[in-house]
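Missing here is one protein chain; the remaining ones are kept as they sit in the complex.
What follows is chain A.
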Amino acid sequence: MKVEEKVKNMQPVECEAPNMQESKDGLLKYLIIGILFGTVFVKAEIISWFRIQEMFRLQSFFMYGVIGSAIAVGALSIFLIKKFNIKTMKGETVNIPKKEFRKGQIIGGFIFGLGWALTGACPGPLFAQIGSGFTVILVTLVSAIAGTWVYGRFSDKLPN
């Protein structure tokens, strides 16, 4: 394997930030965005196990409305950013990493779905549940981290 290929494989497969580490002050803004985001999760009761049950039982439109309208707003924003070539606060061109198709999106996606219906939470709400005082979810979080680690450990042996 060529050196460049090796280096390329060492990079995170997805979600890598295109720019360098932020200073401590720079990180504060992500804390604030996170706090607002966590607040929405609780206020709209998205962290509720009951809401996820309603969704998978097709007995309430609520979660479909939340995810659907979030996608609509996200898509419109990205369209506008691209159309008017809106730059970031630092003047960079907005960079959205391309997602390559892998079998993992099918197999892993299915496995996550099983867990989502059990825990009633995807990773974001897990954090908000803990903050809301459901401290036993710390166990779920540690287990999710363990699951991530096990995937990383055996990723080269799984169909990808």
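To be clear about the criterion, a contact is a pair of C-beta atoms (placed from the backbone, for glycine too) under 8 Å apart; a residue touches a chain by one contact, two chains touch by 3 or more; residues count from 1.
Rule of thumb we're sticking to: contacts and distances are computed from a predicted model.
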Per UniProt, the name of the complex member that is left out, chosen from "Allophanate hydrolase", "Sulphur transport domain-containing protein", "Septum site-determining protein MinD" or "ABC transporter permease": "Sulphur transport domain-containing protein"
Missing-partner contacts on chain A, residue numbers: 9-22, 26-50, 52-57, 59-63, 65-75, 77-78, 80-81, 86, 88-90, 92, 94-102, 104-124, 126-137, 139-153, 155-156, 158
